[in-house]
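Of the protein chains in this complex, all but one are displayed in their positions.
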Amino acid sequence: MRNRSSLSLHIPQPKYRPGEKAEFSYVNVPKAGTVERPPSDAKAQNITSLAYSLIRVLDDEGNAVGSWDPKVNVEMLRKGLRAMMLTRAYDDRMYRAQRQGKISFYMKSTGEEATSAAYAFALERDDMCFPSYRQQGLLIARGYPVFEMMCQCYSNARDPVKGRQLPIMYSSRENGFFTISGNLGTQFPQAVGWAMASAYKGDDRIAAAWIGEGTTAEGDFHHALNFASIYRAPVILNVVNNQWAISSFQGIAGGEQATFAARAIGYGLPGLRVDGNDFLAVYAAAQWASERARANQGATLIELYTYRVEGHSTSDDPGRYRPADEGKSWPLGDPIERLKRHLIALGEWSEARHDALNTEMVELVRETQREVEAIGTMEGGARPPLGTMFEDVFKEVPWHLRRQREQAGG
Amino acid sequence: MRNRSSLSLHIPQPKYRPGEKAEFSYVNVPKAGTVERPPSDAKAQNITSLAYSLIRVLDDEGNAVGSWDPKVNVEMLRKGLRAMMLTRAYDDRMYRAQRQGKISFYMKSTGEEATSAAYAFALERDDMCFPSYRQQGLLIARGYPVFEMMCQCYSNARDPVKGRQLPIMYSSRENGFFTISGNLGTQFPQAVGWAMASAYKGDDRIAAAWIGEGTTAEGDFHHALNFASIYRAPVILNVVNNQWAISSFQGIAGGEQATFAARAIGYGLPGLRVDGNDFLAVYAAAQWASERARANQGATLIELYTYRVEGHSTSDDPGRYRPADEGKSWPLGDPIERLKRHLIALGEWSEARHDALNTEMVELVRETQREVEAIGTMEGGARPPLGTMFEDVFKEVPWHLRRQREQAGG
Amino acid sequence: MPAMNMIQALNSALDAMLERDPNVLIFGEDVGYFGGVFRVTDGLQKKHGVTRCFDSPIGEAGIIGAAIGMSVYGLRPVVEIQFADYIYPGYDQIVSEMARIRYRSAGDFFVPITIRTPYGGGIFGGQTHSQSPEALFTHVAGLTTVIPSNPHDAKGLLISAIESDDPVIFLEPKRIYNGPFDGHHEKPVEPWPKHPMSEVPEGHYTIPLGKAAVVREGADVTVLVYGTMVHVALAAAKEAGVDAEVIDLRTLIPVDIGTIVASVEKTGRCVIAHEATLTSGFGAELCALVQEHCFYHLEAPIERVAGWDTPYPHIFEWDYFPGPKRVADAMRRAVEA
Partner (left out) sequence: MPAMNMIQALNSALDAMLERDPNVLIFGEDVGYFGGVFRVTDGLQKKHGVTRCFDSPIGEAGIIGAAIGMSVYGLRPVVEIQFADYIYPGYDQIVSEMARIRYRSAGDFFVPITIRTPYGGGIFGGQTHSQSPEALFTHVAGLTTVIPSNPHDAKGLLISAIESDDPVIFLEPKRIYNGPFDGHHEKPVEPWPKHPMSEVPEGHYTIPLGKAAVVREGADVTVLVYGTMVHVALAAAKEAGVDAEVIDLRTLIPVDIGTIVASVEKTGRCVIAHEATLTSGFGAELCALVQEHCFYHLEAPIERVAGWDTPYPHIFEWDYFPGPKRVADAMRRAVEA
């Protein structure tokens, strides 16, 4: 005799869809400074609560509070602010260039600038970064010229990757920025391998990697955490939880049942959940994880809690799947505004200086764009020579590619 | 200025290697009955400690103790014992058949019989199992004839899979036993998909799947947990932690840093860690998870803690990488011995009846082997017709396979 | 009969099957509420309910693995892989599982799954939004591989794929979603409604798997193509002034050998064109089949025109794409040899 009720399939749904009024009261935002900073050599199993809370340093008034306050110098803060502002100006300009048909594609990082830029200051110059496609802020903060970035987007004769990649797929060994892949998640185990190599050689360099929360569903996320845990790799594994993966909200990646930081627990790794719009909190978490990694205590998983303010890419229209003003009610504010307020609170900044810097950044980008367009755009001007298309498949061009190059007239 | 110490690569090592004396004092074995059984609808986040303890019911004297005691009837216990004993007799016989060159390959489940057999009793007949290659105990306990199993191993004319698969790669839709794959871990997300289908249809059937602890490193482990969590699939995901993956100890799969049951936590799923050599504990855990799944509360991850007493397969020589007597000091005993002791303690069994049953099982297997060998072995006798080799690639044999069948003379 | 573009035709096929068979369900990245990045599943969740068409995590192996389990239960999952370039994480579940479950279980289990995925270049998608991986499926025993070239076929073939009791890889040439494309990227796109094959019946109909279509009869050279390249070949034939017989394979495996052989025996010449990388592309197999079956009829070397053996380079898209000029040149070489 059997008396069982029928099952039903659960399909996670976001709280709000277009036409509805979004609000984030269900997001638990602890007061800044309330989460305690453990020593960076704490046992992972003793600090699992960090995976469920939210590390925040900057309070609503712009003060840095609590034990996670990294107490950095003002010069660094100003540099960080500049990097984020340049990133935003660059994003805006390139977005418009795409809309004007000058480049084929673009992806903005608006609202998420801190999740990348802060790392440029927490890491050493020779540490290696394995970014996703939304870490332009990191490259900018590391000092890579906007000129080079733009040439990449324009696929022109000065494009460092010779027109081979979609816009935004930067690569710069010199700046410790691994060639971006279109395939999600692959860089995560690669970063772990790089970190293992550093340990293998007895060096002191560490690696960091970034993926989106949607990408945590890929098998490579698991491989990265597993290899990092097993071989105690000196690596910082970042999950940028910007709430959306194209049109899918974070519940479709598993965010309904647990935090993404909590994934660390099953591997015996520390998992930190961090206010991703708080430059100082991001910096402090990165610094904690880097200290830990350099002390040969292995990897840390960091969930950077933030919000994707714009569409996924220029091919996307977020108005089709989420309320247009959802971003407005995002409770963690804007990273640039928050850092600005902090600097002002410190008496080290002003609205006027801010405006001036902003104008400078916009000008810099505009000026650079002029230079870049003078070289070549998608529509004309100087491209890499056609024959280069057949190079770098292998170190030496083999017979069949030489033959094809001839056939192509290159 | 930089003052950092050099990193080093950590390579996990088992405690003992050949020539050393193994002992398992480092394995924490709580007394039977000490772990509390929560209600099966408990919130996953409230029962995370179950992922770090060890659910045990049978104590050293053979008594069933504590709140996990499933209080099953004696008939079921005797059936369970018989299934495990038949499995062992079958394993022994097939192992020898391989050594005699009668079959090409074999894999024993010695010492792990409870991790499979108990499920046949905890699940309903129409629940679906997605086994690895070491769940022959499940098939036997579900009543699949040893004759069919043996014909599969012999790839003879009566082989249900027509000689196409390595020995032990059984398949029986009728017995809710999914076709075994040689590729590790693939069945884990498949089981989740099957369970999702049951929920989609509004049925009440659930799925169960098994992999080894080594296999948890595959990406499919992650996909299974993730999909199961997101869609709340009614599935029981079992990890048989038998300490070894061919020559690699469980630390190479991540067992040094956390338990395998703890992997559940990051997905918001309950993770149970269970004495895999305790038939009643396995049954009780399976039953808890099945109750939960049927109540539409989703999936459970169960780590079945056990020991692989024999070599990985007939191709393996465990003496090359672990102390020969390591299994002897395994602290959780033997599942058959423990269930026997329990039945005797209950006054429902005796050494004599045990011996008689054992003889019966050995005879049954021997007799069946005679029948099977009369049909055909690897070396001769009746095989499936050659032409069948070209069938079942597609539902209908297409032109190119008809042509190849002709060329092959089939 | 309504005129549809490829997207509408595919959507209509899915709609018809959701309507007809409660065991049909759809899932994949962004296919639910949003309706897919190419809008092929637009409106289906709204019409048929959230469990019939829903979003999945970004885990292609998980998607295909789950689909396998569902199909074992008795469902007919139709899953979308957002771009063919992203199918590789699921390749193990395809090759080691989906393709061989019927075989390894001797028919005890079978898995009627359709994997839909947009493929091919021509949209400035760069190296990871332009790939044509069909040869990685045609080499795998047990997979049926289908590529439509127009709305009418797309709908009929997709319904056949869903109804097939074998797993089908259904590759959608994304360049022609909105209109036929003959390779003249400098010219404006002509939308589908002007094309006769955009007349798509409502409701259920099928185009049989395993049957090619002769889309242009001709006497001088046989041209074997599929997907976008059908349109390129037709344009090339015109431009080369060659009386080509253009065969749209539609199903790659099992390939319609009868139609191919009959044509090459007639023309004695053969050009094969595809966008995929030349080496070990499906063109190699076609070439091998033609020379094996028609050796004594061949009057000229078989010509292959294909993507170069490099990743698809963003800015050199049109130098990479085997456009009408290259195909026309090959036709001329074939007839003049």
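A, B and C are the chain letters, set down in written order, and residue numbers restart from 1 in every chain.
FYI, a contact is a pair of C-beta atoms (placed from the backbone, for glycine too) under 8 Å apart; a residue touches a chain by one contact, two chains touch by 3 or more.
Everything quoted here is computed from the prediction, not taken from an experiment.
Participant: For the chain that does not appear here, which of the shown chains does it touch in the whole complex?
Facilitator: Within the full complex, the chain left out of view touches A, B, C.
Participant: From the list B:Met150, B:Ala208 or B:Ala253, pick the residue that touches the absent chain.
Facilitator: B:Ala253
Participant: Per the definition of touch given earlier, which of B:Thr87, B:Asn175, B:Ser198 or B:Thr215 contacts the omitted chain?
Facilitator: If we include the chain that is not displayed, B:Thr215 is the one touching it.
Participant: Using the definition of touch stated at the top, determine which of C:Leu136, C:Met229 or C:Ala328 touches the missing chain.
Facilitator: Once the missing chain is taken into account, the touching residue is C:Leu136.
Participant: Taking the entire complex into account, which one of C:Val72, C:Val95 or C:Val225 touches the absent chain?
Facilitator: From the options C:Val72, C:Val95 or C:Val225, the contact with the absent chain belongs to C:Val95.
Participant: Spell out the interface residues on chain B facing the chain that's missing from view.
Facilitator: 9, 11, 13, 17, 104-105, 155, 159, 163-166, 169, 181-185, 214-215, 217-220, 245-248, 252-254, 315-316, 320-321, 378, 383-384, 386, 389-390, 393, 400-401, 404, 408, 410
Participant: In terms of residues, what is the contact footprint of the unshown chain on chain A?
Facilitator: 128, 130, 160-162, 164-165, 169, 171-173, 178-179, 181-183, 186, 188-198, 200-201, 207, 219-220, 222-224, 226-227, 230, 391-395, 398-400
Participant: Since one chain has been left out of the picture, which residues of chain C touch it in the full complex?
Facilitator: For chain C, the residues touching the absent chain are 61, 85, 88-89, 91-92, 95-96, 100, 103-104, 127-128, 135-136, 138-142, 253, 276-277, 279-285, 287-288, 291-292, 295, 298, 300-302, 304, 309-311.
By our rule, only the chains that are shown with their structure count from here on.
Participant: What chain lies farthest away from chain C once each centre is taken as the mean of the Cα atoms?
Facilitator: Ranked by distance of C-alpha centres from chain C, the top chain is B.
Participant: If you average the Cα atoms of chain A and of chain B to get two centres, how far apart are those centres in Å?
Facilitator: About 42 Å separates the centre of chain A from that of chain B.
Participant: Nearest whole angstrom, what separates the Cα centre of chain A from the Cα centre of chain C?
Facilitator: 36
Participant: Mind pulling the residue numbers of chain A that touch at least two other chains?
Facilitator: Residues 9, 11, 217-220, 252-254 of chain A touch two or more partner chains.
Participant: For chain C, write out the residues touching at least two other chains, lowest number first.
Facilitator: Residue numbers touching two or more other chains: 51, 56-57, 59, 61-62, 89.
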